[in-house]
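In what follows, a structure is listed as structure tokens, so that the remarks can point back to it.
Heads up, one of the protein chains got dropped from this complex, but the rest are sitting where they should.
Let's look at chain A:
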Amino acid sequence: MPSKHIPDMTDEPCRRCKENLPVLVVRSEPLCRECFLRYVQTKAIKRMESFRVRNAAPDHQRKLLLALSFGISSLTLLHILDGQLKNQKQRTGRTGFALDVVFVDIPNAETAASKEEAFIKIQETYPGFHYNSLDLHDIFEMASEASLSSLLCGADIKEDNTPTEKLASLVFSLTSATARADVITTLKTRLIVEHAKSTGCEGILWGDSTTKLAEKTLSETAKGRGFSLPWQVADGDSPFGLTFNYPLRDILKKELVSYVDLIGPSLASLVRDSPAATQASTSSKNTTIDDLMKQYFESVEENFPSIVSNVVRTTSKLEAPAVDSSAPRCHLCSMPVNDGRFGIHGWGGDQQDGVDAVATPGPPKLCYGCTRSIPKPATNTSNRS
């Protein structure tokens, strides 16, 4: 939802330039169009501080990967960075970093043709970057470790299946909408990481707004992944050997919506987002935990924006444990699992009193959260007595 427009507040000029008429109120400040656009851009570019020209070695071009979903946030990020790079070039003759863009295609109802069209259009609008479009099932060919294949045996998938078949069977084997959404998002992140590594990028730029990071915080908390939150929300080193940055982390989703609105059709026409307002699904069968959190923060953001940013700020204060390269990792999300605490058993909340709490579960070693999403192997689930 866009920020409040205030056609009738004409008596007070823009709080920043004190000249123009305000077009909207941002965090209780009436701002004009120019000042608002600058406000958003400054917030994003401030987060790119370490990628300024003066931090770039003259003999080495740093390369970053932008993960594009064609949603409002990642498109805005591309738009802003495009402007920043042009600006750097103009002022210093070089740029602080080079940008690659990747889009991961997730099989859904949309026609291949319209995706193709969008992909061509974006390259025309923002030329000069290296673009790639991947299919989600590429992950089965890219992930080097055997970890994913151990997952597949549970879902009854054979090694010689095509990647498309493997993905379809894996998704089909999941028993809830939450699990499907969760596994797809997890695989998507891993695919983007693998792609970044294979193309020599030192870090990934994600388009997540404050609101999205808050959603993710509570969503991952609800899915039992509290242990990996610092790696999923904070700027800096990820456990994957490259950095994660969220340049839009100080901007609310509704502010990004207004930004795209005010920039005009050149940007707005590129957006291929799911319908704006998240509809509360009538059946809880089709609702996912991610949906719930999205709805929750959409409403909180309206009246309590500081609560949204406080969630993110607080989470960023959590300290990620030091990662040993030999630390055991989850076979699905690839996060380091401290002390090898795999699975959902063996903690205070596991109430089975050790009856069938297997200390070291079989091949797919999954973290607590991923264990909740991936159904147990078909063997001996039915005969628990």
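One rule holds for everything that comes next: a residue touches a chain if its C-beta (ideal position, glycine included) is under 8 Å from a C-beta of that chain, and two chains touch if they have at least 3 such contacts; residues count from 1.
Definition applied: contacts and distances are computed from a predicted model.
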- [ ] Choose one: "Autophagy-related protein 101", "Cytoplasmic tRNA 2-thiolation protein 1", "phosphatidylinositol N-acetylglucosaminyltransferase" or "COP9 signalosome complex subunit 1". The correct choice is the protein name in UniProt for the chain not shown.
- [x] "Cytoplasmic tRNA 2-thiolation protein 1"
Task: Hidden partner chain, touching residue among A:L21, A:L37, A:L242 or A:A320 - done: A:A320
Open item on the list: Can you say which of A:L292, A:C330 or A:L366 touches the chain missing from this structure?
Closed with: A:L292
Task: Of A:A234, A:V257, A:L332 or A:I374, the residue in touch with the unshown chain - done: A:A234
- [ ] From the listed residues A:V53, A:L134 or A:L218, report the one that touches the chain absent from this view.
- [x] A:L218
Task: Contacts of chain A with the absent chain, listed as residue ranges - done: 27-28, 46-47, 49-50, 176, 178, 218, 220-227, 229-230, 234-237, 243, 245, 249, 284, 287-289, 292, 296, 299-300, 303-307, 309-311, 313-321, 347-349, 351, 353, 368-369, 372, 384-385
